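The structure is given below, and queries will be raised subsequently.
All protein chains but one are shown in place.
Per-chain residue numbering starts at 1, and chain names A, B and C are given in the order in which the chains are listed.
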Amino acid sequence: MNKEEKRKIIAKRVAQELEDGDVVNLGIGIPTKVADYIPAGIDITLHSENGFVGLGTAPEPGEEDENLINAGGEPVTINPGGAFMNSADSFVLVRGGHLDVTVLGTLQVDEQGNIANWMIPGKFVPGMGGAMDLIVGAKKVIVATEHTIKGEKPKILKECTLPLSGKGEVDLIVTEMAVIDVSDRGLILREYNPEFEIEYIKEMTEADLKVSTELAEMV
Amino acid sequence: MNKEEKRKIIAKRVAQELEDGDVVNLGIGIPTKVADYIPAGIDITLHSENGFVGLGTAPEPGEEDENLINAGGEPVTINPGGAFMNSADSFVLVRGGHLDVTVLGTLQVDEQGNIANWMIPGKFVPGMGGAMDLIVGAKKVIVATEHTIKGEKPKILKECTLPLSGKGEVDLIVTEMAVIDVSDRGLILREYNPEFEIEYIKEMTEADLKVSTELAEMV
Amino acid sequence: MSKVVSLTEIMAEIESGQTVMIGGFLAVGTPESFITGMLEKEVTNLKIIANETSYPDQGIGRLVAARQVDKVTVSHIGTNPETGKQFNSGKLEVELVPQGTLVERIRAAGAGLGGILTSVGIGTRVAEGKEVLEIEGEKYLLELPLEAEIALLKAWKADKKGNLVYRKAARNFNPIMATAASRVLVEVDELVEVGDIDPDQVHTPGNFVDKVYVRGESNE
Partner (left out) sequence: MSKVVSLTEIMAEIESGQTVMIGGFLAVGTPESFITGMLEKEVTNLKIIANETSYPDQGIGRLVAARQVDKVTVSHIGTNPETGKQFNSGKLEVELVPQGTLVERIRAAGAGLGGILTSVGIGTRVAEGKEVLEIEGEKYLLELPLEAEIALLKAWKADKKGNLVYRKAARNFNPIMATAASRVLVEVDELVEVGDIDPDQVHTPGNFVDKVYVRGESNE
């Protein structure tokens, strides 16, 4: 399974978590791709933290608007019925309980629902951007990430070793191998990708992974 | 001197305190009348705390707009170049150092610059409306008031006896008798209305009134 | 997916005992059809958060006059003698809040803030019982968020997604209250199609709005 296939599986599965009427913020990377797989017949409003709701698809080449980018700096469009706002109001939306779902990538996530995705001390310090606000503010925090680093090193840990972006805020982890609930009892394997053995998935997960009594295959 | 004459003297004198470019909020009563005496050639922007700048004159009868009142509930107009805003932004303007002058009436004012204009316990409790915000927020607080209650009882006291609206915030007191600076050294009589003897003005002022070395007549 | 409903559907959400924010400033920007509906439904024991209690025959004042209100959290009650009377006789609880603090407390709830610090009210009765923090030698009151179960708002135009545009001084508290209540119900003068409002000129994005009633529509 190559990187592109993994990303597609993850984005597609995350999209199924969205419900009609949800206001959703999609982070950079895999999360952005979720927009391509939103099930037909449900109405999702995408929020772009640089200041609007109603984020649409990429513009046709040559149709880019210099005043209209997403939070990753890419040219985008706004759907009919969308609305622009200033950055303060944009984060009123995020922090004030008005955002149903945020989907974020990560460097590490752990069994307490902690997430670390903004810096590797001494190496890589991009900053948190709006991620910390999104993690605290969204009603549901979905981590969309490859299961491991380069197919080897677990990203889903007993305890994050990198500086945290948020503490105990993650609700769901979706990878190319598994759909994992973060619960009071720890991590629960809710669905697995039948291309992988359950034992292998556990091996590639540093955190303790309890198997749900209602375990199903990822669709 | 009847009530109307007193009010006119006060409003006219307060208007001379305004400077070109000032953003000004005028309270209800005498302060509202200040707008009628703004000197020609200076550009004053009036703020209405219910949500706009560029407050204009009263509309012609029959021309009232049901969506356009001042903070006292009277029909008003907005000048070209005015702008509406929500109440939060209206008080960002007030509290954030963006309001040059507020002119308020009062029940009592004292020599420490305290002002009491929102309630008489057990008798009259209208509430503070936006007055407390204006008193703290405006760069310059001018109290525009008749000098006494019913020509007898001083309103300018050693110490306010009614619940305060603001503490140490008043900069200037303008009455039909006098223009009084509130300074670190107490109240300074800067100008007097020659229709009144200085001794009489002092008598009608409970607070200690120091006479400025540059005492002038009110114009 | 249209948010447009009848007045009956709006009224079905309003119950006695609720905490209700009502937009408007001296009845300008107040949803009068909703007030009339509440008078007819005879909901009681309301806790109202608003700028003031208007006049006895207008806006929120009508609910006070009809004795349907237990508590008001407002900046002013002077224009409605009925409020003062009920307050003096102990029938109505009145919490007076400086206007700028009031709207900022509502905004804090809508913005997910735990509170704000303001120097307005320092040295006055408003400070009584409140925590005072000193920052760089300056004293500030800690003022806490104000939220509600229902916000009843008035806008000029809406589209079917609930995007709102307010008119002139009728904007006032409405856009802020739209962020601070669990349910946001809006009376509008005019309904337009989705896409008719320029996204640069939306005052309240539709995702903050639950239901829209078009004033004057038959009550189906």
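Throughout what follows, a contact is a pair of C-beta atoms (placed from the backbone, for glycine too) under 8 Å apart; a residue touches a chain by one contact, two chains touch by 3 or more.
Model, not experiment: these values are computed from the prediction.
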Query raised in the report: Among A:Ile38, A:Ala58 or A:Met128, which residue is in contact with the omitted chain in the full complex?
Result: A:Met128
Query raised in the report: In the complete assembly, which of A:Lys33, A:His47 or A:Arg95 touches the absent chain?
Result: A:Arg95
Requested in this report: Looking beyond the chains shown, say which of A:Ala15, A:Leu68, A:Ile156 or A:Val170 touches the absent one.
Outcome: A:Leu68
Query - Footprint left on subunit C by the chain that the document does not show - result: 104, 108, 111-119, 133, 135, 138, 140, 142, 144, 165-168, 171, 199-201
Requested in this report: List the residues of subunit A that touch the chain left out of this view.
Outcome: 48-52, 65-69, 71, 73, 78, 84-88, 90-91, 94-95, 114, 125-133, 136-137, 163-168
**Report entry** Residue numbers in subunit B that touch the chain omitted from display
**Finding:** 21, 23, 43, 45, 47, 52-54, 78, 80-85, 91-98, 136-137
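Assume only the chains that are shown with their structure count from here on.
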Query raised in the report: What are the two chains with the most C-beta pairs touching?
Result: B-C
Query - Computed distance of Cα centres, subunit B from subunit A, in Å - result: 55
Query raised in the report: Cα centroid separation between subunit A and subunit C, in whole Å?
Result: 35
Query raised in the report: Distance from the CA centroid of subunit B to that of subunit C, rounded to the nearest Å?
Result: 29
Report task. For subunit B, jot down the residues that touch at least 2 other chains. Result -> none
Query raised in the report: For subunit C, what residues touch not just one other chain but two or more?
Result: 107
